[in-house]
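Okay, here's the structure, questions in a sec.
Not every chain is included here, but those present sit where they belong.
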Amino acid sequence: MYEIISSVKRDYIADLARQEKRADARALDQYREVSVETGLIKSAQGSALVKIGNTQVLAGVKLERVEPFPDTPNSGVLMVNAELRPLASPTFEAGPPDENSIELARVVDRGIRESESIDLDKLGITPGKEVWAVYIDLHVLDYDGNLIDAASLAAIAALWNVKKPQVEGWTLDEFPVLKKPVAVTVVKIGEKLMVDPSLDEENVMDARLTISTLEDGSICAMQKGGVWCLTVEEIKAAYGLARAKAAELREHLK
Amino acid sequence: MEKPEKLIVDGKRLDGRGPEELRPLKIQAGALKRADGSAYVELGANKVLAAVYGPRELHPRHMQQPDTAVLRCRYNMAPFSVEERKRPGPDRRSVEISKVIREALEPVVFTKLYPRSGIDVFVEVLQADAGTRTAGITAAAVALADAGVPMRDLVSAVAVGKVDDTIVLDLTKEEDQFGTTDMPVAMLPRKRVITLLQMDGSFIEEEFERALALAMKGCEQIYEAQKQALKARYSIKPEEG
């Protein structure tokens, strides 16, 4: 996900950060424009297109009947897959998922799974034989930074869009989605923390910390990234930012 | 999908169209920011994005050609674009379609102007309802123009076929599945020459000739919409500068 960036640009962005400024005139704790459109894809049981600035991620939810895992014979199965499509960026290459798309999928997966946002126990069909699989496919269409937040928001919006799915054999009333975990990524450039990194900011960041929180402010998942360190104080500050910003992003899920 | 008794009733198709009518068509040039050029096409329930990168340095190096740019094309269906979830990654169908799309586009691109470089065309199907390869070509041609790649002409594409013994334009998934014949066609609209032609099913000579003529008529309509989309893109100064 890291792209080649001229050292001039690197210095410029780092300098701005030192002055608590950003190249696109945002405040350090300010997101770019966020939009969430749901239900665009009729061939999916749920879908959402999330834009954060120029970044665009389309999430589709498909329900299919599958065999359960042997240790949870009457629980549904959650599968999250992310595709960094080469149309989205000159640095994305065709081919099997690389470590960036795998990390993206797994971070989104944990945010949903660990918060128990889907009541998988309701998704059994025939114990030991058949259960519902919930496939969440994250299709990255345009990449200008902060994929984790955009993909996480698209995934949860698509899940809440499923409602009463049009799929053969569905007997429940509503699709059992229960919570709204929201991921907020904070990056550190020099000594400064900021939210919603643009691509240029991601390319110069020292480290990032993604924190997924629920409505009550509790954490359900975290993922540090980047090749530098975070102090304990920075981690605590990031958590504060994550809670505040999650509340804002959650407004788009109404 | 269950087979309907008839696909054409009283001269009308199941979605109300006449035999020679296109589905509603919407083309937007410049749908994406990162790509050098892009376009979004909706044709009926098809939703297709195309993006172009290049001319740019070509990797791996051993693919570089000393006297020409290499045009590469990749057609892909999103897992959620079809009824039954499609496993990610290329399958045999998408490899073949990528090849015929490339061959459909190549005649219009002045590849000789950019030796050693590569031009990449990506077609992403977000929602599919038959005719995605032709919609992809239509979108890709606009995306190439949007990227400023020098071109001899546009390429316009549409499928025709035979359904309940009638030659029809622009088949839906239902018509494709339960009809007799499907024939995707791409045309250079100004020169009126064919760059894509595939066919499955059954045509006698007279049917084939009528179908080909109908396809070319359909391509003309597509062409008008392509031109409009490019005009709309460049008449309005984009806000983002």
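General observations
Chains here go by letter, A and B, matching the order in which they are written, and residues are numbered from 1 within each.
Quick note on the criterion: a contact is a pair of C-beta atoms (placed from the backbone, for glycine too) under 8 Å apart; a residue touches a chain by one contact, two chains touch by 3 or more.
Bear in mind that the values here come from a model prediction, so they are computed numbers and not experimental data.
Only one copy of each distinct protein chain is displayed here, while the full complex in this structure file has the stoichiometry A x3, B x3.
Here is the rule we go by: only the chains that are shown with their structure count from here on.
The distance from the centre of chain A to the centre of chain B, each centre being the mean of the chain's C-alpha atoms, comes to 32 Å.
Looking at the complex, you find that chain A touches chain B at residues 40-44, 47, 54, 56, 58, 60-62, 64, 81, 83, 85-90, 94, 96-97, 135, 137, 139, 141-144.
Within the complex, the chain B residues that touch chain A are 32-35, 38, 45, 47, 49-51, 53, 56, 74, 76, 78-85, 88-90, 120, 122, 124, 126-128.
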